[in-house]
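Coming up: chain A.
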Amino acid sequence: MPTRSPARLVVALAVAAVLAVFLLYTAVAGHSTPTLTPSELHGKTGQLSIVGTVVGPVRGDAHAQAGLRFGLRNIYGKSPVIAVVYHGDNPPPLFKPGRSVVVTGRYGAGRLAGTDIVTKCPSKYTQKPAS
Partner candidate 1 sequence: MSIALGIVLAVAVVLVVALPFLREPAAADDRLDAPAPEEERLLALVEERDRALAALKELEFDHRTGKVGEEDYRSLVAPLRQDAARALRALRREPRYGAAMTGLEPPDLPSEPAPPPDEGTPPVPEPVPEPYPPPDEATIPTVPQE
Partner candidate 2 sequence: MADLGRAALVVSLGLSVYALVAGGVAARGNRRRLATSARNALFCSFASTLVAAGVLAAALVRHDFSFTYVAAHTNRTLSTPYALSAFWGGQEGSLLLWLLVLTGFGALAVALNRRLLRDLTAWVVPVLGGIGTFFAFVLVAVASPFDTQTAPLDGAGLTPSLQNPYMVAHPPMLYLGYVGLAIPFAFAAGALLSGNTDERWIVATRRWTLAAWTFLGFGQLLGAHWAYVEVGWGGYYAWDPVENAALMPWLAATAFLHSVMIQERKGMLKVWNMVLVALAFELSVFGTFLTRSGVVNSIHSFAKSPIGGWFLAFVVISSLFSLALIMRRLPLLKARTKLESPLSREAAFLYNNLLLVALCLTVLWGVLFPIVTQLVKGETRTIGRPYYDFFLRAFGLPLLLLMGIGPLIAWRRTSVRTLLRTLRWPLAFTVGCGIALAAFGAGSSKPGLIAYTFSAFVLATIALELVRGTRATGSLLVLVARNRRRYGGYVVHAAVVLLAIGIAGSSAYGSSTEKRLTPGQSMSLAGYTLTLRDVTRETKPNVREERAVLDVKGGFDGTISSGDNQYVNPPEPSREVGIHTNWLKAEDVYVIADDIRGNAVYVKLLVKPLVNLIWIAGIVFLFGSAVALWPDAREQRRLVTRLAPARA
């Protein structure tokens, strides 16, 4: 088709290239981590993240062999308390019992070997003011 501009071909090829890169990555690497609450951990093992509220007492040292030890429970509603043993950088300064956190690590046999903690800023956007 001599009169058709090459634009469509160019765009089609480019889009195909982009999609190919994309699919290749997700097929080969596909790094996604399940993010679960403590009540959703039945039967799960391996690398995952747990969203929950910190349960004290918080004991130990993140840089020591024995690690930092604390518990995690659901932010909303009842749930079992999951034991966490955390090794790595000290948790951010806002980390303390009652705070909402996301802990990432290997989970097995009811325990999480945590390697990363993200805390959330204190309740700035909730409806009720902090007392």
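FYI, a residue touches a chain if its C-beta (ideal position, glycine included) is under 8 Å from a C-beta of that chain, and two chains touch if they have at least 3 such contacts; residues count from 1.
For anyone wondering why these and not others, all candidates are chains of the complex that A comes from, given by their letters.
Just so it is clear, the structure is predicted and the values come from calculations on it, not from any experiment.
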Options 1 or 2 - which one, within this complex, touches chain A: 2
Residue ranges of chain A touching candidate 2 (in the complex, touch as defined): 5-7, 10-11, 14-15, 18, 21-22, 25, 29, 31-36, 40, 49, 51, 61-63, 89-90, 92-94, 100, 102, 118-131
